[in-house]
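My structure is below; once you've seen it, I'll send some questions.
Note that this complex is displayed minus one protein chain, with the remaining chains in position.
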Amino acid sequence: MDQQQFQKIVDEKNPKVPYFLNILKAFIVGGIICTIGQLLTFFYMRFFPFTEGTAANPTVATLVFIAMILTGTGIYKKIAQFGGAGSAVPVTGFGNAVISAAIEHKSEGYVLGVGGNMFKLAGSVILFGVLSAFVVALIKTILVSIGVISW
Amino acid sequence: MISSLVTAFVVGGFICVIGQIFMDVFKLTPAHTLSTLVVLGSILDGFGLYEPLIDFAGAGATVPITSFGNSLTHGALAEAEKHGIIGVLTGMFEVTSSGISSAILFGVIGAFIFQKRKTTY
Amino acid sequence: MKKSIIVFLMLLLLGACSNEKEKVIFPADNSASLKPIMQKQETIHGYKSVINEENILVAININRFARFNKTKIEEKITKQIEKQFPERQVLVTGDQKIMWEVESIIDKKLKEEDLKKSIEKIKSLSKEET
Partner (left out) sequence: MVNTFGTLQFITKISIANTGIVAGPVEKDGPFAESFDEVLPLETEKNETNEQAHSRMIEMACQWAAKNGHTQLNNIDVLIAGDLINQLSPSNFAARSLALPFLGVFSACASSVEAIIIGSLLLESGNARTVLAGASSHHPAVERQFRYPLQYGAQKPKTAQWTVTAAGFALLEKELNDVPVVTHATIGRVIDGKQKNPLHMGAAMASAARDTIERHLTNTKSQMSDFDVIMTGDLGNIGISILKEMFQDENSGVILQDAGAQFYGNEPFFNAGASGAGCSAAVFFGQIYDQLKKGVFKRVLLVATGALLSPLTFQQGETIPCIAHAIECRMEKRS
C-alpha cells in the first residue's frame, strides 16, 4: 500500500468538521461574552466617572477577572469546548490562556514556573500586537510625511 | 440601550465567527488565530476603521482581542501625529493595555488561590 | 424559534431608532437659538443641552447606524453651533456618559456656581482618552 492510497483512506475516514454548527456556536458564545462586556460598560459609565471611550479598560479588566474565576473552577474549559473561537477570541480567552498557564506551572515555583511560563500561550498575541502596531504606524507616518495620505 | 446590547452581540459574535473560520477552515491553532486577529485589528486601525467600529458596537469591538492591536496602533499613531516618526515608538510605550496588565495580575492571583483540579468530564 | 428571536431583536433595534427627538434645554434662555440647528440634523434622534455664559454643552443621541460616523457628526454640529455662538466654547458629544451627566444637571436644576463646576467636570471627562 503506497502513501497515496493510505492518504485517501485517511481523508475518507476523517470526520467532517461541522462548520456551520461551529460557527453558530462561536457566534452565540462570542456574542454573549461581548453583551456581558457591554452591560459592564454601562455599569461603569453609570456609577463611575468613565465615558464610552474610557469604560473599555475597567470592562476588560472585569472580564479577565471573571475569566480567572471560570478558569480556576474549570468551567472555562467546558465553555471553550462548546464555543470554540467564541470563547477564545474575546479578551476572556486571552485571560484564560495566561491564567491557565500560571495555575499549571505553579508547581515549579513563582519565578521559574508562573513567571516563566505565564505567557507561553498568550505571548505571541502580545508580540504580534506590538509588532503590527509598529509596522502599521510606521507605514502610515511615512505615507503622511511624503504626502500620500493625511491623518 | 438595548440596541447597544444587540449591536455588541452581533458585532462581537461576528468577530468570533471570523476566528472560528480561521480555526476550522484554515486549520490554524488558537495561538495563530489570535495573532492573526490582533494583526487584523491593528491594520484596520491603520485605515482608521476600528474606532468607528468601537463607536458603533461598543463592547462588541472592545472585548474581542482585535481591540488589543487597535489600541496599540492607536497610541502609536496619536504620538506619531504629534512628534513625527519618533512618536511611533514613544506612543507604543505609552499605551497601557488593561487586558495585559489585568491578565498578569489575575494570573498570579489565580495561581495563588486555585489548586489543580480533579479531572472531570 | 430562532426566527422569532431574530425578529424580536430586529424590532428592538428598530424601535430604539424611531423615538421622537427629545428637546430639553436648560437654562431656558437662548434655548430657542439651538433648536433650529438641532432640528435639521437627520443623524440624531434626540439631544439635551446645558448652556451658560461661557459654555454650550450638547449631548446628542446618534442614530444607531450613524454611530460609525460619530466623530464626524460631532464635529459638524460643533461647527454649526460655533457659527451661531462664536463667543462660547462648544462641546457636542454622542457619549452616553455625558448624556447621563447632562441629564443629572438638568434634574438637579443647578445654579450658576455649581453649574459652572459641573460643566468643567464634564469637559475634562470628555477629554480623557483610553
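Residue numbering begins at 1 within each chain, and the chains themselves are lettered A, B and C in the order written.
One rule holds in what follows: a contact is a pair of C-beta atoms (placed from the backbone, for glycine too) under 8 Å apart; a residue touches a chain by one contact, two chains touch by 3 or more.
What you see is a predicted model, and the numbers here were worked out from it, not measured in a lab.
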| request: Report, in label order, the displayed chains that the undisplayed chain touches. | output: A, B
| Touching the absent chain when the full complex is considered, from A:I23, A:L40, A:V64 or A:A88 | A:A88
| note | Note that subunit B touches the chain not displayed via residues 23, 30, 116-121
| Missing-chain contacts mapped onto subunit A | 1, 3, 6-7, 9-10, 12-15, 17, 22, 71-72, 74, 76-77, 79-81, 83-85, 87-88, 93, 96-97, 99-101, 103-105, 107, 121
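The rule is short, and it goes like this: only the chains that are shown with their structure count from here on.
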| said: Just the chain pair, please, that has the highest number of C-beta contacts. | reply: A-B
| field | Distance between chain centroids, defined by C-alpha means - subunit A, subunit B (Å) | value | 7
| note | Cα centroid separation, subunit A vs subunit C, in Å, comes to 35
| query | Which positions in subunit B touch two or more other chains at once? | reply | 1, 4, 55, 75
| note | Each of the following residues of subunit C touches two or more other chains, namely 96, 129-130
| subunit B-touching residues of subunit C, taken from the complex the two chains share | 9, 12-13, 16-17, 64-65, 67-71, 94, 96, 129-130
| Across the complex, what residues on subunit B touch subunit A? | 1, 4-5, 8-25, 30-31, 33-35, 37-39, 42-43, 45-46, 54-55, 57-60, 62-69, 72-73, 75-77, 80-81, 84-85, 87-89, 91-92, 98-104, 106-111, 113-114, 116-117, 120
| subunit A residues touching subunit B - in the complex, by the definition given at the top | 17, 19, 22-23, 25-35, 37-42, 52, 56-61, 63-65, 67-68, 71-74, 83-86, 88-95, 97-99, 101-106, 110, 114, 118, 121-122, 124-130, 132-134, 136-142, 145, 151
